[in-house]
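Every protein chain but one is kept in place in this view of the complex.
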Amino acid sequence: MSETKTFEIDFGKVYSERMRLNVGPQHPSTHGVLRLEVELEGEVVTEIVPHIGYLHRCFEKHAENVTYPQVIPYIDRMDYISSMNNEFPYVLGMEKLLGIEVPEKVQYIRVICAELNRIANHQIAIATFGLDSGAFTPFLYYFRDREMIITLFEKLSGGRLLYNYFWIGGLMHDVHPTFAEDCLEIVKQVRKTNDEALDLLMYNKIFVERTANIGILPADVAINYGCSGPVLRGSGVPYDLRKVEPYSIYDKFDFDVVVGKGEMGTLGDCWDRNIVRVREIYESCKIIEQAIEQMPKEPCDVRQAVPKRIKPPVGEFYCRAENPKGELGFYIISDGSPKPTRVRARATSFVNLSVLPEISKGYMIADLIMILGSLDIVLGEIDR
Amino acid sequence: MNPKDIFELLKKEIGDQALELVEKEYHDPFIVVRANSIVETCLVLRDDPNTLFDYLVNLSGVDDKDKFVVVYHLYSLKHRHRIVLKVYLDRENPHIPTVERVWRSANWHEREAYDMFGIVFDGHSDLRRILCPYDWEGHPLRKDYKTPDYYKGIKVPL
Partner (left out) sequence: MGLLNRLDNPYNISPGIVLGTMEDLLNWGRARSDWYLQFGLACCAIEFMALNASHYDLMRFGCIPRTSPRQADFIIISGTVTLKMAERIKRLYEQMAEPKYVLAMGSCSICGGPYWKEGYHVLKGVDRIIPVDVYVPGCPPRPEAFFDGMIKLQEKINKQKIFEKRARVAQEDAKNGNIGNIHLPHGWEEVK
């Protein structure tokens, strides 16, 4: 993108000392309670050890001690930014195990909610990423729009952040009569803000200088580390579960898988990972518009397929869906009783964060914050 | 490739180290492997051009009352197929070689399995607790785990 001038200065034999620096768990840029132990040589990061577990809330232990529907509220609290998406793989998997056929309208409402929540999640991700680099204005713009989505979800489920809206076999409530109009209004506003954000943030020269060619993640490393979502797609791998393994009714919609192309620098840098999120918001808008058009208009009993008593057969399965952050999966083992024997969450951010020591070596300490921001982690999911 | 072909391939490559293929109703098809041949198995599955399991989706420890189970969910981005590997471990002394050198993502998954179940992954580069504090006692997801009454002088139960 830009030419940088290098000045040849003879520094003589002056070496800066090595030091170990502690970042977090209370730090404004660690997106929660992440602690990083960084070894620096001058300003350059030579080694980095993440310490996690400061928000370990024993999700898997709780899941073993409650009934199947009661697991859903705990799943909400895992990745608390995109609760609707979190519930999706779990209810899909349970419906497969129990052999439940859910009504068509429920499928559409689920997809619309999941995509709206994907937008809300990406808005937070981009906004806080901008905040890390010193851009405060996109944060205000995006949160204004996010508030519209949150208000809509509040109308649906009664909760602003944690919904418990997807039930095994159905939904908590049917949508309100003006749901379609509300969604279209939101989509219109989201598109407008996104256009503004592209100019304000993504193509801003300062932002490009901070993010392009920083934290380069090659595709093979990303796959070996098990990365998914925008982190993997930013490296140019078109892997989106909505496309490669369409679950629910995602095969009925026309949308593109956004991948990074290395427009501003090298393929797989921080800028690429972030532009994937910005462009995915447009794709989600497309899906919502199509879904609203196709959705059955007449009211339907969304709880008609909800089983009264859930006692699945003995079995075990792995169910997964595309979370805004990547692939979220649940490995559920049932022993035939109303409580699961084991619910193992394949947390997206947990896997995505493990690549951080690999890609942040050799960069400045200030770039480390940008790399961390571009991974879009949420500690509730990492520590569970 | 379907699970049967994968199992045949494994039989050919590693002999009877691959114990059996289980295809049951309500179960994802899985292959049971001996603990000491897990690295070999994974390398075959990763590098064989017909399987190319380049993506370790999930690695979980399971407490199966009398045994510990380590479950590997594998996926191939190229062929878009999947398989589940299972290794049964002795409850008294659970040891298994690490697959960290096959897929790097196993590093943190194995640390978590060690933290939660006490399964020791031999040869792991950095086998420490990951979620619980480093001085935590016991392995919480074991079925016989008792919540401690006090941790560093703080009362734990409500």
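Lettered A and B in written order, each chain numbered from 1.
We adopt the following convention: a contact is a pair of C-beta atoms (placed from the backbone, for glycine too) under 8 Å apart; a residue touches a chain by one contact, two chains touch by 3 or more.
Please read all numbers here as calculations on a predicted model, not as lab measurements.
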Message: For a quick check of understanding: of B:2, B:50, B:125 or B:147, which residue touches the chain that isn't displayed?
response: B:147
Among A:55, A:249, A:292 or A:366, the residue in touch with the chain that has been omitted: A:55
Field: Residues in chain B touching the chain absent from view
entry: 131-133, 140, 145, 147-148, 151-152, 154-158
- prompt: Taking the full complex into account, what residues of chain A touch the chain not shown?
  reply: 25-28, 32-33, 53-58, 61-62, 65, 73-74, 77, 80-81, 124, 128, 139-141, 143-144, 146-147, 150, 160-162, 379-380, 383
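By our rule, only the chains that are shown with their structure count from here on.
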- prompt: Once you find the CA centre of chain A and the CA centre of chain B, what distance in Å lies between them?
  reply: 25
Task: Sort out for me which residues of chain A touch chain B in the complex.
output: 52-53, 56, 58, 60-61, 64, 97, 221, 223-226, 237, 239, 244-245, 312-318, 320, 327, 329, 331, 333-334, 341-342, 344, 346, 350-351, 354, 358, 383-384
Statement: chain A partner, complex, touching residues on chain B are 24-28, 54-58, 60, 62-63, 71, 73, 77, 80, 84, 103-105, 107-108, 116, 129-133, 140-141
